Structures are given as C-alpha cells and as structure tokens.
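In this view, the complex is presented without one of its protein chains, the others remaining in place.
Right after this comes subunit A.
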Amino acid sequence: MSLGRGGRLKLDMFTHPVRKNLDHSYFDTNWALLENAIKEINNHNASRLSFEQLYRTAYQLVVDKFGHRLYAAVREAEAEYLRGVAERLDLLPSPSFLPGLKYEWERHMKSMGVIRAFLLYMERMYIPNQPQLAPLNQLGLDLWRDGVVRAPRIAPRARALLLEAVARDRGGELVDASLLKAITSMYMDLGPVVYRDDFETPFLEQTSLFYAAEAASLLQAADCPAYLAAAARRLEEERARAQAYLCPASAPRLLGAVERALIGDQLPALLDLPGTGLVPMLRARQYDDLHVLYRLAARVPGGPVLVQEALGAHLREAGKALVTDPERAKDPLAFERDVWENLVDKAFAGDRQFVYTVNRAFEAFLNLNPRSPEYISLYMDDKLRRGLKGTSEEELESALDKAILLFRFLQEKDVFERYYKQHLAKRLLQGRISSDDAGMAGKRSCLTWQPGMGTAEIKANFGGKRHELSCNTHQMVVLMLFNDSDRLTTREILAATQVPDAELRRVLQSLACVKGKNVLRKEPMSKEIGDADVFSVNDSFQSRLYKVKIGMVVAQRESDEGKEETRERVEEDRKPQIEAAIVRIMKARKQLSHNSIVSEVTRQLAVRFIPNQQVIKKRIESLIERDFMERDATDRTLYRYIA
C-alpha cells in the first residue's frame, strides 16, 4: 500500500480550524505556528511542541498549494536565525571563537535535522518537483556557508585562528585536535570547493612558508645528517597531523608541500654541504644517514637523479685519483669495488638506478688508464704465484673475486685476456700452478714458444768443488758458452745466444750480481750490465749446498717493449673480429651507410673492447679490396654487400 502520489487528491476528511477559509490570512496563520516551532527548535526547546500538529500543518499547506511560500518562509526564518548566530560569534573573544563556531555549527545541523523531520511531507512531495530548490539538508549547509562561514566578519577570523592553531601545534604547543578536526570537518561538509578555497589552499600556503623558513634555519647549522633526521621527523609529524585533523584527500597535498619545501628545494644545497654533505657521508660510510637521504630524496621529483649524479661524480673523481696514481693503480683492491656494492645495498636499498650509477662510474674511471687490464691480470698473477703461502684459501679466493669483479667494467676485455693468458702460461711453465688456475684457464688454449721458460740442471766445477746448478734455459745457454771460452763480453754473449737484449741482461744479472748465487764474475763489479762488461767463471764461488738454485731477476711488470708487443698483438687479434662483425652486419642488412656500420660494429663488439673508428674504416677498405662489399656508385658513404 505504498501510496506516493496523493498530491492530487482533495483531502476533505482532514479538518483544520482555519483550513476552510482560504483567504489571505490562511497561510500567515498556519505559518506563524511553524515559525514559532522553528524558533523553539533552534533554542532546543521542542518538548512542548506536538510533532503531529506541525507535520499536519505543513502537510496541509503543501496540499493546498502553498509549497513555494512554505519553502521560502523556512529559508528566510533559518537565515534570520543564522544572522543572529554570526553576530554572536563576532562578539566572542579569540580563544572562544573556534569553540563557539563548533558549538553553533553542531546546533545548527541538529536543528535542521529536526525541522526537516516535520517538513518531510514537503521534502517528499513538493521539493523533488522543483529542480531549482535544494533539499532541506543542502539548504541548511548553503545557509550556513553564506550566512556564517563566509560572512565578512567571520571568514577571515576563522581562517586566521585555525592557521594559528596549526602553527602552535607545529611549534610543539598542545592544541585541541578534536576542535580542529571539527572545524575542518565542517569545511568538508560544506563541499570540496569550500574546503579547498576557504581552508586547504591558505593552509598549504602557510605550510610552504613555514617549512621554507624552517629549512633555511636548519641549513644554517650546516649538518646534513641532522637536517635529514629533522626532515624525516617533520614528515612523520605532518602525516600524523593529516590523520588527526584533515580530510584524507589533503594528506598527499600536505606531505607534497612539506617535501617540496624541506627536501626538493634544498636537496642540491644539502648534498653540497661542506663537511657533512653527500661526499663526507660516503667517505665516512654513514650508511644509516645515507639511507635516510635516499628515502627522502625518493619522495621528491628528480630527487633520486640528483643524488645519483652527485654519487657518480664523486666516484668518478675518487676513481680517477686512484687510477692515475702510479702505485695505487696497480692494486685492484684499492678501488674497493666490494665496499661500493655493499654501500649501494645498505644505504640505497640495492636500488637498480644506484647500482647502475656506481657501475657506470667504475667503467668510466677504470678505463681512463689503458693499463688497467694489465694491472688486474698482474694482481691475480701475483696472488696465484704466492698460492696459499701465509693466507687461507678463503682469503685468496676473496682477493681473486674482488679483482674479477673489476673485469666486467673493462672495455678492453680482450687485452685483459691476452695478459691473463701470458701470465697463466708463465705460471704453468714455472710450475707455479695453483688450484684456482684450473678453473680460470677455461678459455681456448693459445701457446707460444717461450724459450726462456724451461728449466735445466748443470753440473759445474768451481776450482775443484762440484755443484749442481738448477737454472732456466737462457741461463743454461749462457753458462754453456763458458765451456769453450774463459772470458766473454756482454756483446759477445748477445751475439752467441740471440736471447733478446732485455731478457739477456736480466739473465746476466741473475748469474753475476746476486749474492750467494754469483757463479759468474763480472768486471767491473756493478749491478748494471754494460755492453763492454766482461764475464768469467767465478772460481772462488762457494756454497754450503751441493744443489744451487739460480733464480731469475723478475721484471716486476712488463717492459715498455713487451707492452707494445702485447698491444700490437691485441690489435692484430682485433682485426679479424672487426671484419667478421662488418661482414655479419652487411650480410644481414645488404646496404648501409658508413656511420651506421661504425656504430653497429661498436655496439656488437663493446662486450669485449671498444674498436677504434679509424681501424674500422681500414677494415672496411680492406674488405672492399677483397670484394666482400662495394661502394655505391653515386653515394660514396653507402656500402653494398657482395654475395
């Protein structure tokens, strides 16, 4: 029996005292009753009123087509009441103003609920057919907004007092959060536009100003970790503040304003703070402080990139200082690759962008020194020669691992490979192989004749005393010459043995200049080997041992000559690789411009080395000569593949 369409019925059965005289006083008389009730309700004094009577009166007015006058009268009565409210609020002293506003707001909302209840027939049957009229609860909000919240003497005061309370809260004073929550909720109830324009926008402006000032004063202390800790604390406070008395949608905007003022605007200055900024924190390995920096920087646009750039610049500079230092450049452990990996893990949460930054920096500085591949191989060679003497297997392995970590950052991996093979071959020939070599020698074997690397045992007579000398092949060859001659000059020995000059000088040093092993006598007696120096068998050689092991004066690192030779060999090795790459590319693409070939070849070979542009050009020319490809007849920069 849901009867929702009764408006059209003539309701004669409801007898009302005044109902029968529809003269001009009919509305006024009935409205007087309702107006009085509205006043009583606004004064919280409804208990003497009969709901049934009020409801019936409003019902009758709507049924008798006075709906529009009733609505207008209700609106005016409530507006009149709110004018009084605004006047009362205006008279309140500042400390009571916000509590007063809260009190009046709550009263108004409650009264509107009650008034709406006895006007429900109008709400149900009349208002829905009048699109220009707001429902009664919305009417109550609109009247409050226009008559109170935006009243000229109320609006600026409410805002100022609210912002002042927030400022006191930020200053550490105790404030009534429930009061602030009630006021901001009031703005929210009045709609998102009112909340934004009347509260949020000025609130965010104040927030930005407050934190810009705080940032400036914090920066004066010039203590980056302290600043970061304070900023993190402030952000946490603001998060709690947003939860305590703001619209949930405001939280990201509030935190955004704080992050911008405290971090975004200050990050470059913070990173550069002398003595406490990024570089000092990196040097002192302040992982926890760096982690706070990382977390905070991640919250502002462009923040992580700024940190990465500063980190990369520092690492490139520190690395450059190492690789250009002649001594430290030889020690791969000085680059502290493991330390940096650990740092990225701990301070930057293993963030891939930071891993990338560190790797790029390593690549940049390591390849500044063209001898880096040689040094890394030498370091490993040294470790492997010593084997387990004085170190545990774990220590040896970790030292090798640290050196190998650097291998991947070398652009000229083929140079490293070449050196590593040479060093490995020497270790094998000298019997200095260690267990680790087995694993590392997995690459294709490439043996070269090493005439100086063999060993020999020679029985010799020194003025009647017999000794057995253990030496290498070059030393043996030199000693054998003295079976036929008593005295020989350096030049004569060189001519007779054909041992390379530098090598021979070291052989002669090892035979004549090492105390206790000086089986030859040299004139004049000096450490250096001169071309005209004269050698003879040392008849007065003495040793307690029957077997004497003749060592070799080791070249600490490659002589310049050897270095150039290695370089040349590497360049020779590269030629077929570059040609193969060019042919592979041309076969797939048929025709290509010069620049495209160069960039494609470089890309394909970058995993092993960075080919020189001139070399690529020469290889292309050589391939054209051999009819693998040809130049385009009209466009000289274009090449075609010849199948």
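Here, contacts are C-beta pairs under 8 Å (C-beta built on N, C-alpha and C of every residue); 3 or more make two chains touch, one makes a residue touch a chain; residues count from 1.
The definition used in the following text is that contacts and distances are computed from a predicted model.
Asks: Which name from "Elongin-C", "Vacuolar fusion protein MON1 homolog", "RBR-type E3 ubiquitin transferase" or "Cyclin-dependent kinase inhibitor 1" does UniProt give the chain that's left off?
Replies: Of the names offered in "Elongin-C", "Vacuolar fusion protein MON1 homolog", "RBR-type E3 ubiquitin transferase" or "Cyclin-dependent kinase inhibitor 1", the one UniProt assigns to the missing chain is "Elongin-C".
Asks: Which residue among A:39, A:124, A:153 or A:603 touches the omitted chain?
Replies: Touches the omitted chain: A:124.
Asks: Of A:27, A:55, A:407 or A:462, which sits in contact with the chain we cannot see?
Replies: A:55
Asks: Under the stated touch rule, tell me which residues of subunit A contact the chain that is not displayed.
Replies: Interface residues of subunit A facing the absent chain: 1-4, 6, 9, 11, 13-16, 44, 46-52, 55-56, 59, 110, 113-114, 117-118, 120-121, 124.
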